[in-house]
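See structure below.
Complex shown without one protein chain; remaining protein chains in place.
Showing chain A:
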Amino acid sequence: MSKATADWTRVGDRFYRRTQLYDSIFDPDLELENYIVTGAPYSGAVALYRDESKIYSFRGSKTAKSSIDLYSCAGKLIRRITWDKGRIVAVGWSAEERLLVVTNDGTVRSYADLQSDFSPFSLGHDAEEYGVTSCKFWSTGFVALLGNNKLVAVTRYDEPRPQALASAPVGEVISWTVIPPEHTSSRSVEVLLAVDGTVHVVDAAECEDRGLQAGPFRHISVSPNGKFISLYTDDGEVWVISSDFQDRLSEYESKVKTPPKDLQWCGNNAIVLAWEDEIHLVGPNGAASKFDDYNSFVHLLPDIDGIRVLTNTVCEFLQKVPDSTEEIYRVGSTSPGSVLLDAVEQLDKKSPKADDNIQMIRSNLDEAVDVCVRAAGQEYSVHRQKQLLKAASFGKSVLDLYNSDDFVDMTEVLRVLNAVRFYEIGLPLSYEQYIRLTPERLVQRLVNRQQYLLALKMSEFLHLPVDRIYVNWARQKVRSSSTDEDSLCEEIVRKLNGKRGVSFEEVAHAAYDEGRGKLAAELLEHEPRAGKQVPLLLSVGEEFVALDKAIESGDTDLVFYVLLNLKKKMPLSSFFRTINSRPVATSIVESSAIDQDQELLKDFYYQDDRRVDGSNLLLSEALAAGDINAAADKMKMAAKLLRDSKEYTAQVAALEDAQKLLRFQEAFEKDLNEPFVGLSVNETLSKLIKTGNMKRSQKVQTEFKVSDKTFSWIRLRALVSRRYWIELEELSKGKKSAIGWEPYFNEILGAGNTKLASLFIPKCTHLAMAERIEMWLKCGLANKAGEEALKAKDRNALEELRTKATGSAQLDIDRMIAQLQKGR
């Protein structure tokens, strides 16, 4: 076993290590220098396509056909996409391993999950006209640079929508890159364009010149955490600056005449420059190291915590040696972790030194165990993983109290990592990458590679849900299997039934996409969510089932959706028949038609013989109508609808009255030159009285059979509101009132005319004496109140009044009291 430090290199005061992940990657005949290579983040798949700009030897028509080949990191071919649609400008990956292929005419094809067919979208008119020059990708989107220096961004792939960014400066873009939205202060993507001698920062709103002079910059690259930018100048210098362009952090002179083919970040603190078969690693403060032992062309595949170097023969991972690893393995290290590891080796040799070691680090033994556990996670060699864990385990056994959770977790993680690093699978995840990727997405990646068994085993091991795996398996099965539909359906149902959370809808969808409609329908019956069945049912032509399922789901949006589709497809009469038997559908159609399509509603009410509704609809139209004649016509029609049946006589009468009223009002308007239309019967009456047209008001009263009570109230209120005191006084001479006299008193008093109000007090004969006294008092007539009391011979009331009265009234009351006493 080689030493742990064998592949370490010192750069400045840090160590970097090159871990060989796999060897004999590609066919030796494959001329890697003629290919463009991009890798999915988190050690995902690698896409290769031929660089059209390079000349290559002709090898017969077979290989001349261009294609995009997807390989695992270990060089296993996953998929070959033959290409004949235009010139490829860029190929990129999203975080969930979605492959994006951009052609120069602005068409983008997006291949989800490595297996399925693509979905295309376009970058818009400008892209078509000027062509796409290049693209830069980040985990959830990309930016395309067009021939006219315009930038178009796509920020999501589930619903791609090209978005033009602010216009960039003219001039040749020498190099460019993007800062992903998650790392910018504006939370939207920013583009760095190296034009002429400077760098411009472009986002959706503006374009700003950062005013650098040392350009032109051949390469520009942003660190994985978005904090730093590295630039490669024409005179062979590498600059590292902060991404806000405020601080210049380090510089390095490569002393090479030819500019490097590629410049990438290795983690967040080093930069890799790549020439044909040589790379330079530039660490902080300009320290650098050269690796030139590659015997063929190299490609750089940057990742979040390091960089993968890919050649024909090897795939290796270049990263900064993790702190825990460095602490343990660094030559001459005396850290507790290192001592603990040594102790285990001594133990194997049955040497007493083991115990000495333990005693030496006794006080920080827990720390030593932690470090060993962490270092184990960083190791690719199973042997060293075991050794470190053994050390940790040994240290643990000496400790009295130690929380073993981290240890147990790490052993689980390592089992998973070792399984997926296996060359057949080819996912050389580092611990860091695994944590960032999350176990769920790792399972998804296994599913993408059709490693269903491993995915299942892993999910069970990590207690993850397994439904996605089954669904994916079934979809793949539907796509690839050629067995007859019945047995296929049976097989799928047998496998999937009873599994929690399995969505048959997705499988059915896959079947439908493959043109297996019957299978789709059969599978759909097993879908537990009514709502999810609907769209597919609509596409397979099962409209009625779809409608029922939608209603069953309770989701009105779905019901409405189905209804809109139905209405488009079928004749109106059968549409009505369909909804007629389904009350929910009916009410949705009704309520949406009310403000959109009244004609439809009219037809519906007619066909359904809902006369009152039909009539009301016409009345509502009458209200909306601009002029009286149109309104009257509509009302005539409304009444006609109801006339046949006895049930609605009252409503017919009301409709006729309404027309009659309009005619009256029209006449009044002509005669009196005042607006009347729009008033109710009572309001018309009131207005007529207020304007002094008593005759007309009486005509209206009789015509509309307004009761005397109502009329009296209207008259009273109208007269009072206009302060027509004379008319009111006239009324006080009447013998009878339909509403009694009290209201007269109250209303007139309310208007402030106490004198007139008092006229009505004696008429309120049915009221009790006390109330009348109160009324007199309200008018300020204490003496009258006294007389009232006197009439009733109520001494107490008089006494009480006396206390309230003042001035002459008091004297009057005194007199009355005396009178009462005398009368006794």
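Quick note on the criterion: contacts are C-beta pairs under 8 Å (C-beta built on N, C-alpha and C of every residue); 3 or more make two chains touch, one makes a residue touch a chain; residues count from 1.
Just so it is clear, contacts and distances are computed from a predicted model.
Only one chain is not pictured, and the protein name UniProt records for it, out of "GPI transamidase component PIG-T", "AP-2 complex subunit alpha", "Mitochondrial import inner membrane translocase subunit" or "Vacuolar protein-sorting-associated protein 33", is "Vacuolar protein-sorting-associated protein 33".
For the chain left out of this panel, the touching residue among A:Val612, A:Met637 or A:Leu820 is A:Val612.
Interface note: of A:Val540, A:Leu679, A:Cys764 or A:Ala792, the residue touching the hidden chain in the full complex is A:Leu679. Looking at A:Lys3, A:Lys54, A:Arg161 or A:Arg210, the residue that reaches the missing chain in the full complex is A:Arg161. The chain that is not drawn here is touched, among residues A:Glu276, A:Asp557 or A:Asp644, by A:Asp557.
Considering A:Thr82, A:Ser186, A:Thr334 or A:Gln819, the position touching the chain not shown turns out to be A:Ser186 (whole complex).
Annotation for chain A: contacts to the undisplayed chain at residues 159, 161, 163-164, 186-188, 203-206, 440-441, 444, 463-465, 467-468, 500-503, 506, 528-532, 535, 553-558, 560-561, 564, 583-584, 587-588, 590-592, 595-596, 612, 616, 619-620, 622-624, 626-628, 631, 650-651, 654-655, 657-658, 661-662, 675, 677-683, 686, 704, 706-707, 709-710, 712-714, 717, 721, 739, 746.
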